[in-house]
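Report on the following structure.
Apart from one protein chain that is not included, each protein chain of the complex appears where it belongs.
Chain naming follows the written order as A and B, and within any one chain the residues start at number 1.
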Amino acid sequence: MSYLADVAALARKDLRLELRARDTLPAMLLFVLSTLVVFHFALPTGADEVAAQGLLWVALVFTALLGLARAWAPEREGGALEGLVLAPSDRSAIWLGKSAAVFVFLTLIELVALPAFALFFSPLPAEGILGVLLANIGICAVGTLLAAMAAASRTRELILPLLFLPLAIPLVVGGVGASVSTDPGRYLLFLGLYDAVFAILCWASFEYVVSE
Amino acid sequence: MISARGVEKRYGRRRALRPLDLELGRGGFLVVTGANGSGKTTLLRLVAGLAAPTGGELDVAADRGGLGYLGHEPLLYRDLTALENLDLYGRLYRVPERRERIGMLLERYGLWEVRAERMSSYSRGMTQRLALCRALLHEPELLVLDEPFTALDGEGAELLDRQLAELAGTATVLLTTHDPARVESLATLRLALA
Partner (left out) sequence: MSTSSPNSRVPLVSVPALAALSAAFVGLAIVLALLVAPEDADQGISQRIFYFHVPIALTAYACFGWGAWKALRLLWTRSERYDLESYVAIHQGTIFGALTLATGSIWAKASWGHWWVWDSNQLVLFLVLFLFYSAYFMLRFSIEEGPRRANVSAVYALFGVALIPVSFFAIRLAEDFIHPTTFNRDGPQMTGTMFFAFCVCWLAITLLAYTLYRVELVGKRLDANLRELREILTG
């Protein structure tokens, strides 16, 4: 599959760039850990553990935003996005490659953030962890496309959270529901549905965002 | 190869290119001149498919895989090496015998010694040479070059002269320049934008 080969080449390039420059991952990691510490002070005694579970999602969404704001920075510097758009490969591969790379970054951060959360507050149930993984797909799919939109605008990093947060609300509902509800199955199903709907929409519409 | 009838481009109120007619056959060599802001870059971006005309009709008989474009920016990653940059594009363009082709180009443009260094450490002239390698990598049938001599030193410019002379007649070339005398002998068609 040459399409998947393109996606792999593009995603590998992002991983290589991050390994080399190391600016996004450490920033995301420090941010999520600092946020968890802030939560300790934001939750007065008497606030239950469920409240912390909810706040975890605030931390995850904002950490993802931090990474997404930088997602297209390497393409912007030397005009490389135009180079990719000119290439004969399907343009949705550019989106998919970038989403895959962002997904890897976010998951790596969560590999540290979730144990830290368990240490500071309480461990996440297995369904909650599955919810985090499913939400990651939606966050990366939608976030990468919106970040490309934001990159085309004058305000860039400023506008991305405004575009992203209303679309992230259903993900937060699904994720929080999966960790605190007695019936997590329907929340996981909902997250899967969200991922499917928006991944298809992003896949089909990315070409229009990067071309005229 | 390129056929334009009344092609124009505007961004809202701002007019970037006045209506233009153009006919360039396969193997032609078009030299575009004009003052700053006359629409040279816009014309090239339209031909490359990076922008869509707001009026008129434009036919370009080359698909994306057969088009080589050199713009004002290198269209490369600053934090990748020359080799990594060209390897990525070589994969996307499905260049046969990628390694050999990349090695040949880097050798020819005097970048072989610095192939493993990041592009951010290059001088402007070296960056321009690498950008040229990127545009030529997949042996395009249509070459669109925006000010290709910019930032090149004497040696680099001579390399490009030789390259263009080789390409003339086989590939179709469209280039903009402020120094039309340099490519005078190759040009089959001249266009002065105002």
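Throughout what follows, contacts are C-beta pairs under 8 Å (C-beta built on N, C-alpha and C of every residue); 3 or more make two chains touch, one makes a residue touch a chain.
Quick caveat: nothing in here was measured; it's all calculated off a predicted structure.
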Chain A residues that touch the omitted chain in the full complex: 50, 142, 145, 149-150, 152-155, 159, 162-163, 165-167, 169-170, 173-174, 176-177, 180-181, 183, 186-187, 190, 193-194, 197-198, 201, 205, 208-209, 211-212
Where the missing chain touches chain B, by residue: 6, 8, 11-13, 15, 19, 51-52, 54-56
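The criterion applied here is as follows: only the chains that are shown with their structure count from here on.
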Residue ranges of chain B touching chain A (in the complex, touch as defined): 48-52, 63-65, 67, 69, 71-80, 84, 88-89, 91-94, 118-119, 134
Contact set on chain A toward chain B in their complex: 2, 5-6, 9-10, 13, 16-17, 20-21, 74-75, 77-80, 82-89, 211-212
